[in-house]
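Of the protein chains in this complex, one is absent; all others appear in place.
Then we have subunit A:
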Amino acid sequence: MTDIALRAVHLTKRYGRLTALDDLNLDVIRGEVFGFLGPNGAGKSTTIRLLLGLARPSSGHAEVFGVAAADVTRAHRLLAYVPADVALWPHMTGAEILHLQARTGPGTDLAYRDELVDRFELDPSKPARTYSTGNRQKVALIAAFATRAPLLVLDEPTSGLDPLMEREFRTAVRSARDRGQTVFLSSHQLAEVEAVCDRVAILRAGHLADVATMSGLRALHRSEVTVSYTGPAPALAVVPGVEAITETGEGQLRFTLTGPPAPALRSLAAAGVTALAVREPSLEEVFLDYYGTENGR
């Protein structure tokens, strides 16, 4: 088995004249928790449907541990999936659905499944028609986390969960990583991605905008720098990467910095800096950097 858990090669999907996904190239490495970010309509779910072989690419191809995604009998032995909008058979109880998923799936740890049912506080005796959105999501999450599949594909899995269950979800993701499972997490919940992901891909209007580690992503983006100084005001306006300079008080400046900090530090050196604080951008700020002006379209 290769070390690439998921691979997309020139993956493209067109619906008539609409290009939902355009030439996506992506490698998800075995054992990592990979965040897949993008606003609504960016093509996240389309990508996942292609990776799962639920839809056929217009061009390009996808692989799951080296197995063609279209070969679902082999590829799906290696993965478990939680859809964005979980629909269940209305007459079946949670327990019956979990049983069906376990018996038809890639192998399930039944003891861990029971533990997850407790942790997610799911009442499995109820018929699915009575479940709320969150409860339906719990059923799918429990079924997926309880498998021993080496890859978990989660499509916006926590949109219906309350904060307590969201915490359980993060715990479950970390345990999955500790067991060596790879997690592909599509989301637009930035705090969640920030909390659990090693690497992040950002999708915008069907294009891959960026792939980076969390820290790399932050480094690529604007840090907020606050300085206090006693000497002459530093000549920052001409320094590449420095923007939005504001005087916040007597001998105090705040500015944003993109890229390597060396040029900015050099011009600060002459100013007699007494205090320097650098705040890394939150994922939200990174996200807004990508989508803020164009609204993702």
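Methods note: a contact is a pair of C-beta atoms (placed from the backbone, for glycine too) under 8 Å apart; a residue touches a chain by one contact, two chains touch by 3 or more; residues count from 1.
In this section, contacts and distances are computed from a predicted model.
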item: Protein name, per the UniProt record, of whichever chain is missing from view ("Transcriptional regulator, GntR family", "Urease accessory protein UreF", "Acyl carrier protein" or "ABC-2 type transport system permease protein"); value: "ABC-2 type transport system permease protein"
item: Contact with the hidden chain (one of A:Gly38, A:Pro124, A:Pro157 or A:Pro234); value: A:Pro124
item: Contact partner of the left-out chain, one of A:Gln101, A:Asn135 or A:Thr256; value: A:Gln101
item: Options A:Arg49, A:Lys138 or A:Arg222, residue touching the unrepresented chain; value: A:Arg49
item: Contact residue for the chain not shown (choose from A:Pro39, A:Pro83 or A:Pro281); value: A:Pro83
item: Residues from subunit A at the interface with the omitted partner, ascending; value: 45, 49, 52, 54-56, 72-77, 79-81, 83, 85-90, 93, 95-97, 99-101, 103-106, 123-127, 129-130, 140, 143, 153
